[in-house]
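A protein chain is absent from this complex, but the other protein chains hold their places.
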Amino acid sequence: AAQAETVRWARVADALTLDPHSQNEGPTLALLRHVYDTLVSRDVDGTLAPGLATDWQIHPDDPTIWVLTLREGVTFQDGSPFTAEDVVFSYERVLHEDSGFRAIHADVVGAEAVDDYTVHVQMSGPSPLYPNNLTNFFIVDKDWAEANDVVTPQNYAAGDENYAVRNTNGTGPYQLVSRDPEVRTVLEVNDTYWGDAPQVTEVIYQPIPEAATRIAALLSGEVDFVQDVPVQDIARLEQTEGVNVVTGPENRNIFFAYDASSDTLQSSNVDDNPFSHPEIREAMALALDRDAIRQVVMRGQSQPSAAPLPPFVNGWTEEMNEYGAPDYERAAELVSSVYPDGFSVQLDCPNDRYLNDEAICQAMVGMLGRIGIDVSLNSQTRSLHFPLIENWETDFYMLGWGVPTFDSAYIFNFLVHTREGSYGAYNGGRYSNPEVDAMIESIATMTDLDERNAVIAQIWDQVMEDRVFLNVHNQLLAYAVRDGLNIEVHPENSPTLWTVTVD
Amino acid sequence: MIAFIIRRLLQSIIVMVAVAAVSFTLFRFVGDPVNSMVGQEASIADRQALRDSLGLNDPILLQFARFMGNAAQGEFGISYRLQMPVTELILQRLPATIELALVSGFLAFVVGLSLGVYTALRRRGVMSNIIMTGSLIGVSLPTFLIGVLLIWVFAVELRWLPSNGRGEVVALGDWWSTGLLTHSGRLALILPAITLGLYQMTLIMRLVRAEMLEVLRTDYIKFARARGLSARAINFGHALKNTLVPVITITGLQLGSIIAFAIITETVFNWPGVGALFINSVRFVDVPVMAAYLMMIALVFVVINLIVDLLYYAVDPRLRVDRAGKAH
Amino acid sequence: MAEPLLKIDGLTRRFDVSKPWLNRVIEREEKQFLTANADVSFEIARGETFALVGESGSGKSTIAKMVVGLLPPSAGTITFDGQRIDTSAGIPRSLRRRFQMIFQDPFASLNPRWRVGEIIAEPIRTFGLMNPTDARKEAARLLEVVGLSAGDVNKFPHEFSGGQRQRIAIARALSSKPEFIVCDEPTSALDVSVQAQILNLMRDLQDEFGLTYLLISHDLSVVRHMANRIGVLYLGRLVEVAQGKKLFTEPQHPYTRMLLDAVPDLALSGRRRRPVEGEIPNPISPPPGCAFHPRCPLVHDRCRHEVPQPQPTPIGQAACHALDRVDTA
Amino acid sequence: MTPESKTPVPSKPPGRLYRAWDSDLAYAFRTSPVAVVATLVALVIIFCAVLAPWLAPMNPYNPAGLNLMNGFTPPMEPNAFTGETFVMGADNQGRDMLSTIMYGTRTSLFVGAMAVVFAMVLGISIGLFAGWRGGWVDSALMRVADVQLAFPAILIALLIFGIARGFIPDNLRDQMAIWVLIVAIGLSDWVQFARVVRGAAMVEKNKEYVQAARVIGAHPAKIMFRHILPNVMGPVLVIATISLALAIIAEATLSFLGVGVPPTQPSLGTLIRIGQSFLISGEWWILLFPALTLLALALSVNLLGDWLRDALNPRLR
Partner (left out) sequence: MADPLLSVRDLVVEFPTRRGTLRALDRVSFDIMPGEVLGMVGESGAGKSITGAAIIGLIEPPGRIAGGEIRLKGERIDNLRPYALRKIRGKRIGMVFQDPLTSLNPLYTVAQQLIETIRTHIDCSEAEARKRAVALLDRVGIPAAERRIDDYPHHFSGGMRQRVVIALALCAEPELVIADEPTTALDVSVQSQIIEVLKDICAERGAAVMLITHDMGVIAETADRVAVLYAGRMAEVGPVREVITEALHPYTQGLMGSIPTLTQESDRLVQIPGSMPRLNAIPQGCAFNPRCDRAFAPCFTDRPDLLSPEAGRQVACWLHDPAKAQEVPHG
């Protein structure tokens, strides 16, 4: 870094904590990534790249062991060296019951330091795609954690504060200077960072929840970089001198889902379950005008698609993506063939979770209204919306799903598999197909990737045929920055300021 | 006097318990905190485990007892969202809110008082009518809209004032941080203070005007005129002082509601105060923070109420005498 | 003498004026009582006008309120036509109908939102004496009886002057055909020329309907003009009761005398009035013994300790220790 | 009290209408330009709102009639795709702004008016009772009012909304939202009615006309409602007017905080909340027109209340 360069960065919410293993949540991960390193990182194009691990291989003799080769010569910000011991300790910590990341490492049995720079991770079975799960696994310093009594993540029941919530010691490109939760967090460049020296030497991170205020702050020059730009403001920002907008697809799809399995619905005026009729599901697909939503609601900031998964996720195909123009006449016919008088149902929708979520739902209500489905809209805050899905209290709902592992299995596990055990937590539509379940379970341990991909395609065929999801689009992200900063949109909405170049 | 204070304190305690009970009941309905606390990958069993560890599965009465017990010691637990002790979190945010509330309250009081006196003294003047009507615009638009419009005009279009935040703050001791000592801090305070103070200002102005008009018709003002006292002595010595008695009460209570009303202003201006903290907590179902906030509001109200009563006592000699004498 | 219409015996009324409990505890104070009336006894015969006079706060209105059942007495009894009036037990309608009250302020005693007709007919309706049509007719008739026009039933009180309003109030009092009317300062809010009209009207009505009045006033000349018998109240006690005019010529109690002295008179007798000494003491802590003793020119030792009991005088009765001594001039 | 009522000939029997027209209040009204203009504005808005189903060009609450492609059509300009033109433009869902505002005002007015009625009924009953009974009943009720006062309206409404959401079954929420809002705003507002009525009732109950009624033996309930209530309605009316404006704004604020009527049946507040996110992007009409309507409505009601307060205060005449 030749000269000091400060970037004032604003987004909708603050990191909830600085404890690296407590909250598996977007803004938290994004901030932590600047202080802590992961073993493996993900490039903006979605491919895996070396982090603190320079190499990862399945053990030649045992398909249930992953061998990680660690980077040498790395030190923590307090000066202590980074070794395999720290990785093993981090594994212990992340597997603790108070950790928010336990589910991601659910297949891990334990980790073992073979030497200072080699770690064996013992899996419960073959896990060929496990390294995908390492991109949000931050490595902490064992000695530091022990010295400060933070060997486990925050435990609420204990009722006391955890040192790691406000203090850090990572190997990442920046180190913490000060933190005032929800107000401002200041990071400065870590001079001992093992990678290329970042051009941005100081980061001032400020959450600004109100969209209008956030954009106003950029327009008035109070911040340099704004995430979560409302789609309608992009045009204005692009025209503003001194401000650039970069956009790119997010690893997240927005879709509707419904309960097609129950005998009756909770919110419908008809005696049976309308969604159980394939005609109705087809009609709804025909009524969804994705281009209009893109055009008007999203202001062009979306990639309409019929496939309920982002293009860079393993399993996506061009043909799944395709969708036809809406055909209201045909759709209305289909509806009236089953229900001559139409039917009514409630659509549950979040209003503070996805880009224009409520507006999309509203548009959907209008479109369905045109084909004789009378939809009442229940839009509410996320903390009320998601329990509906988890508790099977909704008939018809909107959901946006990100795929951090970049693999279809993640979708299948949570959304397609029958709800049982750790499967199907977000399968709010109660879809249940034993054959599909079996296939989903099988791919978890398949090591032959071609074979595995074939099964994935098979599952998708079935899911698409059953119209389990009614996908709307793949969400696009927009970052607005002041001129002179070159930043790329990260598919996980986790910008990396150390890779930013300054003109 | 002592009896008065004791009675007030007893009442305050009842108020606080009532508020605690209400807020506690309330939280059972605002949403499921666990959902916001765990990632989407968490299994149902994990969620149950967390509920258990938070004590959310205990009998309600037990939960309430625990809540009250802790609250009495100023202990509200750890924020579900920010994982910090709630008391500390609130104390940290309180200076921002208090500073904003005091400045806007002061603004509202000074401007409201002056305009109220002016319009009362020149009741039929054109300017008075303009002020009276104009001031109503301030209460005829929702606060958030006024805030957004101010930001749009003064921050975005004119770029005169910052659109959000507190500017640079200076720490005073361990518990206080102030923006009043820095230029950027003072600039940042202007728009939020106006937004928040506008409503109170209108209220105070109208109140002062009404009270002043009443007072100006009383016999003792007439008698003061008949004694040939100067207009200034009458208007400001006699009339204003008598006007202030009821105005103090209401203004004092307003201060409590300013703190609460700050919710909206703080949201719009991204002002790092307790109001914004509260709204974020509501969204996240951060029950400990919400509970603490409500208790804090009640406490502020109770304290201000007490101060107002004492002030009242100081200003009005009639209250100082025991009631048993000739009452009127 | 025949059975009196109203008999009052040992009537006492105390008001609790203590500070709140907590204050008392902390300031170590006793409960405080204000004795508005103490041991008041008198009788009113049928067809007679009995007047109560006394300065402000002497307890005149309190007696009136107890008589009509607005306030329960703390002690003592009120007997109306042989029947006990027990306010706390609820007065039977048949009894309640038979006495009425006229208030001091004609501006406050009529509900401004009601039409005059409704106001006058309210007792009729409440006691269920007539059907609504008849009640309306009766209201119109009563208006004429008190000297207003029948067409006024549809007007509102604010359309009338003070004297006219007092006539309306009288019409209301008459509507339930009472035998006994309590008049609490019925003319003190009125001008003299109107006062004369009302006083004359009251007399006429008494003659016509055989009414009995309890008249309360602080104006001695009004009392003298109207009353057959007069009671003088001082600090809640009846200090003297006497035959009407005699009281003014031969006052027995020193307080009565002082009161008479203080009244300015048109007679221009040339006498220089002797202003009364001092003021009425605080009724919460009245002086011991005879309450009048601090202001009394005839005070002697006994007055300071012993409450004087009523005793007969040539013109009625009075409560004063000085009466025992022969010459008081 | 409408200014349109024609001047009757002051003939022999002055009728009810004439008396009303001739009353001091009506006179003060006629001679106050502010009051007349405010009333006219309020009446026009109320008229348009109440008759919205018949006057509005389209029904924005009927999703089937909407075309999303009309979204963001500027005022008086034809839409690039559909060619449709809207006087006040179209919003983000392609709804005609004019119709949406008319319907929205209807919702806002309904919520506001019902909330005030609710607060009024509650406040008057409690106030009358407390004032009449006095003693510990009074103290207790007024302490409750104190607790209530500790929380500003918005907060109470927010909390009640939260509670109601927990109680009301999911599928009824849509219909219930409005009623919850009404209860929430109303509950936060009853205190001032109760206080004023209590204060006035304590004064009135010692007036001689009340004592006269008691001497007759009239039932306390009758005394409270037939005698006292009509005499304390003056200040109640003033508060009611000003509360109406406040309630409408409170509804808007609650919408801003995300608890309000469903967006498919927007109120003025919801419209403003939606519109304010298009302020920077340049679609000013989505914010401006609802905001102006709200301003006009609230301002005129406020002015009216203000005027009424002065007019009803005998000491200010």
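Letters A, B, C and D mark the chains as written, and numbering starts fresh at 1 in each.
In this text, a contact is a pair of C-beta atoms (placed from the backbone, for glycine too) under 8 Å apart; a residue touches a chain by one contact, two chains touch by 3 or more.
All values derive from a computational prediction rather than experimental measurement.
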Full-complex touch with the removed chain, picking from C:Ser56, C:Ser94 or C:Thr133, is C:Ser56
Any idea which of C:Gln197, C:Thr212 or C:Gln252 touches the chain not displayed? C:Gln197
Which of C:Leu260, C:Ile284 or C:Leu298 sits in contact with the chain that's absent? C:Leu260
Residues of chain C touching the missing chain are 55-56, 161-164, 191-197, 199-200, 203, 218, 220-222, 224-225, 248, 258-260, 262-268, 273, 275-276, 279-280
Touching residues of chain B against the unshown chain: what are they? 218-231, 233, 237-238, 241-242, 245, 315-318, 321, 326, 328
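Heads up, the rule we're going with is that only the chains that are shown with their structure count from here on.
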Centroid of chain A to centroid of chain D, CA atoms only: how many Å? 45
Using the touch rule from the top of the page, what residues of chain A touch 2 or more other chains? 212, 216, 219, 352, 381, 384
Touching at least 2 other chains, the residues of chain C are none
Applying that definition of touch, give me each pair of chains that meets it. A-B, A-D, B-C, B-D, C-D
Sort out for me which residues of chain D touch chain C in the complex. 207-209, 211-218, 227, 230-231
Interfacial residue positions of chain A with respect to chain D in the complex: 211-212, 215-216, 219, 230, 232-233, 235-236, 266-267, 289, 292-293, 295-297, 346, 348, 351-352, 358-359, 362-363, 365-370, 375-381, 384, 388, 393-394
Which residues of chain B touch chain A in their complex? 30-33, 35-47, 49-50, 53-55, 77-78, 80-85, 88-89, 92, 148, 151-152, 155-156, 159, 162-166, 267-270, 272, 276-277, 280, 283-285
